[in-house]
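Before any comments, here is the structure.
Omission of a single protein chain aside, the complex is shown with its protein chains in their original locations.
Chain IDs A and B follow the sequence of writing; residue 1 opens each chain.
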Amino acid sequence: MSATQTLASVEGTGPHRASGEQERRTKKRNRRIALALVIPGILGIGVTFLFPLVYMIRMAFNEGSGNGIVVETFTFATILDPLTDSYYWKVTFDTFLMGLVVGLLCIVVSYPIALFLSRTQSKWMGLLLAAALAPLLTSAVVRTYGWMVLLGDDGLVNSTLLGVGLIDSPIRMANSMSGVVIGLVEIFMPYAILAMMSGFGRISTQLEEAAGSLGANKAKVFFRVTFPLSLPGVLTAFLLVFVLSISTFVTPRLLGGGVVQVLATEIYDQATGLLNWPFAAALALILLVLFGAVISVYQALIKKIGG
Amino acid sequence: MTTVPVPFRKKFAWGGLAFKIVVTLAYLFLLAPLLIVFVISFSSNQYLSFPPKGFTLDWYKALPEQTQFIEGLQTSLLTATITTIIVLLIAVPATLALDRYDFKGKGALAGLFLSPLLVPTIVLALGLVIVLGPLGLTNTYASIVIGHIAITVPYVVRTTLMSLQTSDTSCEEAARVLGAHGGTVFWRVTLPIIRPGVIAGAVMAFIVSFDEAVISLFVAESGRPTLPVQVLRYVENSADAVVAALSVILILFSVVIVVIVERVVGLRNAL
Partner (left out) sequence: MDKLSLVGLTKQYAQGIAPAVDRLDMSVEEGHLVSLLGPSGCGKTTTLRMVAGLMDPTAGQIKVDGTDITNTPVHKRGMGMVFQSYALFPHMNVHENVAFGLQMRKKSKSQQDSLVKGALDMVQLGHLSKRPVKALSGGQQQRIALARALVVEPTLLLLDEPLSNLDAKLRETMRTEIRQIQQRTRATTLFVTHDQDEALAMSDRIAVMNGGLIEQFGSPTEVYERPRTRFVANFIGRANLLTVTIRGEETTPNGDSRYAVDVPGFGVHHAIGEAGLSGVRTLLVRPHRLSVSPAAPGSDGIIGTVEALSYTGDSVSYSVRVGEHLFTSERLTSGPDRMSQGDRAVISWRANDALVLPESTEE
């Protein structure tokens, strides 16, 4: 270091620099610019997201009794309330079960499309992909409405089955959990398809061809090569759909016709109907924890697959 | 090894008939609600029943008289636009900092901007109504915009980040050597190059905000609710097909937007 400084001071006519000073100044200037660039974003997210979230979690430790009466305190009682109430255990359990069923059915129905889109060389690929993702452009309300029409007592499904003579009286689907499940399966298909496609992308077609050239027929190739390799993608799709299902509100509300109770609808009733904010917050906290746990697993899996 | 290898590629195309049928059925299931809504919107049945007894455009004609839908549409367009503008202004510079600059806590910050995706919307909705209620801010346009900012930021950050990461920084260096300082470099070189990503993010943000129902329901149920909330309330009570007509128009509207953007910007490059 000293040799450098000596050289600089001997040769240079200008003031000699301490080593690295130029670099440090640039670094500092860059840091200031970066700070200015991110501050609006931090403020925005902080005010519209972090603050309400933290406030809500804090609210779960207050006491409430409906009608907007909130007692500012710090207690675990409000949170323990739903945890010790069998009704809410049932609601939570129903929510969880619904998530599982929707997740499973959804990946089953989405798998063929995802596989097809990953493999096809048809020139319609772009169009078909758009068709698979287009439902995401519409509101959940619109899609749920479509299912209400389809599954209603006078809806398409019942009318067809009655007309063909397969049943004598309409099957109750709308206004029940089965309708909600069917609707949710379809609504989350685009998400599952996307998740699986990114998982499938990693299965090289050469592997399948190699298996085939070794004598396996199509079915064998699928079951022994393609399917096992696709499982990580399938798993992440499942987790994604599960996590979306347990927190969804619109479809259980509409297709459930007031009969189906899940955590999301309970939160709504407590918050806007009964105006019992602490209790609603307690329920939301439970949902948040469930959601967070599964998402962490999902993130970990994504990293593993990506690696 | 007695068998001669069959010309394999031809045989193994993913086109087996059974598979194609399964895929078609899956697609039908996926698009069923949209298709049915389309059919019902032209049906002359009074209630949501099947099969349609006749063809009519009455539902469409009735739309302009549905004041709640017209008002809802105005609200949604307004709040979605304002939300998108605000989110672009705060997220694009922040993403620029995340990709082009080095500072402590960069990873955590990126996580922060993407974190709204990790929280159930209803939980955020509750938090917002709890905060905004006592402040008297519920049932206002502002409450909707505030509520939508958080959930749309991740989309803009993601697409902008992708564009930034795949762009060639030597163009920016070339601009600087040619005499441009920081702001000019961003405005005349970086921004035009990442335009596809920014626009893709903006379109996604707009659509997400426009379609959003839960947060809007919690923070702005009365007053001038957004269109999805209006539809939600209508559907809970009535069972006629005017909603179908509205839905068809909304679907077409979304598709048109996406097609236009794809043509103009080439979304494929940005996604």
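General remarks:
The criterion applied here is as follows: a contact is a pair of C-beta atoms (placed from the backbone, for glycine too) under 8 Å apart; a residue touches a chain by one contact, two chains touch by 3 or more.
Please read all numbers here as calculations on a predicted model, not as lab measurements.
Taking the full assembly into account, the omitted chain touches A, B.
If you put the hidden chain back, the residue from B:189, B:202 or B:261 that touches it is B:189.
Here the missing chain is touched by one residue of B:35, B:82, B:118 or B:180, and it is B:180. Hidden from this view is one chain, which touches chain A at 3-5, 7-8, 11-14, 17, 19-20, 22-23, 26. Take chain B: the residues that touch the chain left off the picture are 168, 170-171, 173-181, 184, 188-189, 192-193, 195.
Keep this in mind: only the chains that are shown with their structure count from here on.
Inter-chain centre distance (chain A to chain B, centres taken as mean C-alpha positions): 15 Å. Interface residues of chain A, counted against chain B in their complex, comprise 27, 30-31, 33-35, 37-38, 40-45, 47-49, 51-56, 59, 109-110, 112-113, 115-116, 119-120, 126, 128, 131-132, 134-135, 137-150, 152, 154-156, 158-160, 183, 186, 189-190, 208-209, 212-213, 215, 218, 221, 246-247, 249-250, 253-254, 264, 267-268, 271-272, 277, 280-281, 284, 287-288, 291-292, 295.
Residues 3, 5-6, 8-9, 11-12, 14, 16, 19, 22-23, 26-27, 29-34, 36-37, 40, 47-51, 86-87, 89-91, 93-94, 96-98, 101-103, 109, 112-113, 115-116, 118-124, 126-131, 146-147, 149-150, 153, 182, 207, 210-214, 217-218, 221, 228, 231-232, 235-236, 239, 243-244, 247, 250-251, 254-255, 258, 268 of chain B touch chain A in their complex.
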